[in-house]
Structure formats: structure tokens, C-alpha cells
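Of the protein chains in this complex, one is absent; all others appear in place.
All chains are identified by letter, namely A, B and C, in their written order; residue positions are counted from 1 within each chain.
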Amino acid sequence: MKRRIALISTGGTIEKTYDELSGVLANQVSVLDFMLATLELRGVAIQRVSLMNKDSLEMSAEEHTLIAETATRMSATLSGVVVVHGTDRLAISGERCCELIGTPASPIVFTGAMRPYELRSTDALQNLTEALLAVQVVPPGVYVAMHNQVLQFPGVVKDRDNGTFVKAPR
Amino acid sequence: MKRRIALISTGGTIEKTYDELSGVLANQVSVLDFMLATLELRGVAIQRVSLMNKDSLEMSAEEHTLIAETATRMSATLSGVVVVHGTDRLAISGERCCELIGTPASPIVFTGAMRPYELRSTDALQNLTEALLAVQVVPPGVYVAMHNQVLQFPGVVKDRDNGTFVKAPR
Amino acid sequence: MKRRIALISTGGTIEKTYDELSGVLANQVSVLDFMLATLELRGVAIQRVSLMNKDSLEMSAEEHTLIAETATRMSATLSGVVVVHGTDRLAISGERCCELIGTPASPIVFTGAMRPYELRSTDALQNLTEALLAVQVVPPGVYVAMHNQVLQFPGVVKDRDNGTFVKAPR
Partner (left out) sequence: MKRRIALISTGGTIEKTYDELSGVLANQVSVLDFMLATLELRGVAIQRVSLMNKDSLEMSAEEHTLIAETATRMSATLSGVVVVHGTDRLAISGERCCELIGTPASPIVFTGAMRPYELRSTDALQNLTEALLAVQVVPPGVYVAMHNQVLQFPGVVKDRDNGTFVKAPR
């Protein structure tokens, strides 16, 4: 039987699409459904929640709290929660979850991408695939799954030099 | 620090490539290195083992045993083992591992694909991504990771009607 | 104003799709409409004709004649005709057109592919793109457009060693 999980989209690089008129990549429409259509999902039944579609550099403190509250609330009734998020401020929403609830009832797994799904070469599908698998096998907690790693909050930070996430040195 | 894992290739649909002269897909050269080059691997350091490149329908009992012996032996000294295998007889090699060793020292995760990596639309990258993540987070045991599921041997069988793996009904 | 052209599909490698159960590539359903959907077509308005979906090695003499008759008949009322065809016997249908009509009223351009559109790496889109452009700019005649070349019948043969078409040596 498939695990019921929530997939919360908040925007970020992973969801940016190309606007021909302006010639830039921006958060316009969600591409998550296109991404999901390319995957074979036998383990989870997904409940899609489109919370916002923003570059995380533009998120307010209230929006980080809204994301954390939505994730922790849904983790209480489902088998897990995946949150798609811009990487620049992903760690803020992750830490906010820990502050709100400590250990959630079921795993909350954040993910995102360094290169939009719209690009020919992208880490978007890899990262979404990893988050949708990790949410089934890790114990309750708050995590980021990306680039072949699952790291647990608190204490995860973006390593800007290497374009990925790492555990913060103590 | 990256976990050291073995990646054992044995062939199967996932590795089939197109031969223009004959117009058929066959196991000729390994495409695993091309697949790995498209992934961001921060969690594992891979030791590649090219054991064979066969359609699993053509594997002998000795070859299944060779695969199981190689996997269980490498699991003793590394943090985990991923085995790329044809899906038709994948379960035979998986069960053989269990018979040989019961619970290995580190996780052994089988994977494969229903559609070759060479195809425009394929489950190959999803499945390899999942196996390379699962091997880091599951407890020691023998598994198949594919199609958004991690299933533990013994008792996993191919569901031919649905083109995936399931736990065998008791 | 767009030129009205016919696009006649007859099958061939270009249209082969993967059958998961048997694990082979075969002419099952036409993928031409998927290919067309990825192109920006401002020059032509296409009238689709699905004549057959066969490996050309299996075409009978009557079928080659049917293809040639359909192409020459449609060239009389439209601005051009593109025929998608298996490469092995493409030259037979091309020569048949010349025998039937000599010089048609508007260009008839054959094309095909050495690697199916279904593959990640394929010449299918390049060849279709070339045929759809050539049909607008060449003078009336019978041609094959493929691999960055436009060659005129009679006297075009498949070069099996190099996997392409060439003018036959006199």
C-alpha cells in the first residue's frame, strides 16, 4: 500500500521557467507536475500543496513560518512531507520546523535544485527523486535530501562555494 | 566524508544500447559511467566493478552465485553495495545473497530498469538515483530499490503485469 | 502565408517505439505527432497522411507503388510532399516516384532515420526538420533529405557502411 505524503511547493530555482520576452528564468508556473509525470511512483500517493512560488531570497519571516507550520501540521496526519524550496533560504525554513516541533510525527524532507528543471542539464529530477525516496525510509525528523545526501536538521547549511548542503561545523 | 560503496554492473535492460546495423537494443557497452556523470554524488565514493554485461534471462546459476558472492564479499569491507541487474532474474540474485549470508555487513541494494537508459523516456536514472541513496540510509540487508520503493529480500518478486517489483504474498 | 504540404508516414526506424514486455523496438504507434509538437513550424501547414507503419524491409512491391502513387498524386495539388520511410528500402519508393511521374508538380522529399526518435540520441528530429525545410526551397523533383544533405532521385542509394544516403556512382 502506498504511503500518503504531502508534496508542498514553495518555488525556488527548481521551478523557474524561461520567459521568452524578457529572456530570464523566473518563478511563474509550477513545473512540479511535469516532473512528477516523468517518475514511476509506486511507493507514495502524493497530496499536492501549492503554497507559494517564490525565489527564497524574497521570502519574509512570516512566509518561512507559514512553510514550517504547514509542513509540521501535515506531518501529523500523513506518512511524510516533502517540501520543494529555494536553496538560498531552505535552511531557514528547515530550522523553523525544528523550533516549532522538535521531532515531527513523520519525516519532513526538504529539497530544491541548483539548476532549474527547465534546463537540459539539471539536478532537479535527481533531488526530487531522492526526497520522495528518503521520506519513506528515514525516521521522523527534519531533513534535506539533495545531491545523493540526506542531512538532518538542525545544523544544516548551504555551502555556497560548492553549491550544495553540508552539516555546519560545530 | 563520503561513504565508500561498490557499484557492480551485470547488464540488463538498463544498460542496453542501440545497434544501428541490426536495429536492436542489446547489452554491448556499459552506459553506467554516462549515467553517473549526470548525477551529483556528494554522499558516496564509488568503486566500479564491471562483472558482466548480460540480459539476465541468459544468466546461468553459476553467474547468479558469482554476483551474490561478489556483492556479499564487498559488503564486508565497504559501506554498501549497489548492483545493477536485469529485472527478469534480479530476484534470483537477490535471494542468493540472502541464502549466502543472511544479513550482510552493509546494505546490498539491487536496481535495474524497465526501459533502457538509451531511451528518451526511461526509468534508468530514477532507479540508479534511488539505489545510490537507499544504500546510505537503510540498515544492513538485501534490497531492491526501484520505482520509488525500497523492498527487502527475501520475498521480493517481479510483478510482470505492472512492470515493477512487489513483496510476494505469503 | 504557409505552404500546404502533405506529411505521409509509412513507418521505419524513425517511428519505432519500445515495447517493455518484449524488450524490442517495433513499429507500433506513430510518434510523428510528438516530433512535430517539438518543432516551430511557421513555413508549412501540414496535412497528415498515415499510410502504413512498417519496417521497410517488410514492404511489398505493391506497397512501394502505393507510397509512390500517393506521394505523386498529392504533389499535384499541394506545395510539396514529405514522406517518412524506413531507410532500408527508401530508395525503392523514391525510384518508383521517378518512374511514375518523372518530375512531380511539386517537390517530394523522403526522409527517415538511422536511430529511432525514442532514443536519447537520434537523428530523427534533424532529418524531419531538414525534410520540412527542403520541401519549401528545392525545385520540383524527388529527393531524400537527411544528415545535412539533399540528394535527388534517380540514382540515390543507401550507403550501409556509413549509415546514410549517397548518389550512386555511375
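Just so we're on the same page, a contact is a pair of C-beta atoms (placed from the backbone, for glycine too) under 8 Å apart; a residue touches a chain by one contact, two chains touch by 3 or more.
As the structure is a prediction and not an experimental result, all values here were calculated from the model.
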Checklist line | Chains still shown that are in contact with the chain withheld from the display | finding: A, C
Margin query: In the whole complex, not just what's shown, which of A:59, A:84 or A:114 touches the removed chain?
Written below: A:114
Checklist line | Touching residues on subunit C - with respect to the absent chain | finding: 38-44, 121, 123, 125-126, 129-130, 132-134, 136-138, 145-150, 164
Notebook entry, point to check: Residue-wise, where is subunit A in contact with the chain that is not depicted?
Noted result: 13, 16, 18, 20-21, 23-25, 114-122, 160, 163
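Note that only the chains that are shown with their structure count from here on.
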Next item on the list: Return the distance between the CA-based centres of subunit A and subunit C, expressed in whole Å.
Entry: 46
Margin query: Using Cα averages as centroids, what's the distance between subunit B and subunit C in whole Å?
Written below: 40
Check: Which integer distance in Å separates the CA centroid of subunit A from that of subunit B?
Finding: 27
Next item on the list: Any chance you could list the residues of subunit C touching two or more other chains?
Entry: none
